[in-house]
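With one protein chain withheld, the remaining protein chains of the complex are depicted in position.
What follows is chain A.
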Amino acid sequence: MADKKKRKRSKDDEAEELPFKSILEPDAVILELFKSYVSSSIKAAAGAGGASSSSSKPLTLADLSLSSSCREVADLSLSSVQTEIETVIVQIARSILAGDGFSFNVPSRAASNQLYVPELDRIVLKDKSTLRPFASVSSVRKTTITTRILALIHQLCLRKIHVTKRDLFYTDVKLFQDQTQSDAVLDDVSCMLGCTRSSLNVIAAEKGVVVGRLIFSDNGDMIDCTKMGMGGKAIPPNIDRVGDMQSDALFILLVEKDAAYMRLAEDRFYNRFPCIIVTAKGQPDVATRLFLRKMKMELKLPVLALVDSDPYGLKILSVYGCGSKNMSYDSANLTTPDIKWLGIRPSDLDKYKIPEQCRLPMTEQDIKTGKDMLEEDFVKKNPGWVEELNLMVKSKQKAEIQALSSFGFQYLSEVYLPLKLQQQDWL
């Protein structure tokens, strides 16, 4: 601790030109401030929880009396998945033998069948479904692919193994044509059988990485994320393998981009301010979302998000927070409630005097996306977000996290983040 302070002091002298550095308190003060915030928010939450309901358990769909019924999936054991598939296949066989052809009743995942539930703060799937008959030119392809995927997953259940989406695609390239088709049907199947995608034993390739003050077991091996080198630990695609989470971190830092993640990991930001740093390198995959939720639930830490100041940054934030429309049937397991938007926020551009040349003009498409986002319920529920987004659309400027590099590569970890923490500047 002592030598760290020394190092900081020496830097203080030489880096006089870094803007806002002067108003930065010593790290110990910031940490104290943060700790008091955390404890007060926990108290507040406990108080609210105690007052409002008998149990502190989070709300579920069943607790709400919604006007339209909604569809949710659950984790199923392998054998029950197998039974579900067999039931479907036997039905099909009967139908074919009776000369009626066959069809699937697939829940619709279209935007019109989605519902944002403010009480839960996530998107859920309504119960509309579409019939996919075999004997129709428009649906014959999808129906056939669905049958094939069912048979393949049945095999996985029997052999009790995991495969990746890519593996699945390569079992019948000729039929599937390209991976997006088999992937889409896979989501249909899990929705149809009423189980999560993980229960189908099909996983996506590893995408997310985690580094920092976290220790967990992966398939029985203990992993210490402070000792994973610079790149960090790849988030296991199969969440079942993960357990025994321990941490002395104060918060979880969610980073949109690989580049910013690299910077923080190399600077060992998590040692200066105890935290866990996670990124999914762009749009989050299922594994990262599951992992983030598990951390949040088990460690009960606040989650702070660092995303680009553009509509897509906010969109990524919303996927972590409220779920994606594509996977809304499983939003209960995939979403992490109460993510704070730390930065880069449109108001930061002026607040931190980010030079003009680092800001980019928004394209027509960007502005349209921004305006569309303003109509989304998950944005509307947070007045601070609406204000920020309005500012973005009005100023027609966007900036990436890297824009901060204009003050030096380490400005992000040296000044920007500490200052944000000190001022508790998040929404």
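Side notes on the structure shown:
One rule holds in what follows: contacts are C-beta pairs under 8 Å (C-beta built on N, C-alpha and C of every residue); 3 or more make two chains touch, one makes a residue touch a chain; residues count from 1.
FYI, contacts and distances are computed from a predicted model.
As stated in its UniProt record, the chain not included in the shown complex is "DNA topoisomerase 6 subunit B", which appears among "Protein YIPF3", "DNA topoisomerase 6 subunit B", "EF-hand calcium binding domain 2" or "Cytochrome c oxidase assembly factor 6 homolog".
Among A:Ser108, A:Thr130 or A:Thr147, only A:Thr147 touches the chain left out of the display. Across A:Leu158, A:Met222 or A:Met297, the single residue that touches the chain missing here is A:Leu158. Those residues of chain A that touch the chain absent from the view are 79, 82, 85-87, 89-90, 92-94, 96-97, 99-102, 134-137, 140-141, 143-144, 147-148, 150-151, 154-155, 158, 172, 175.
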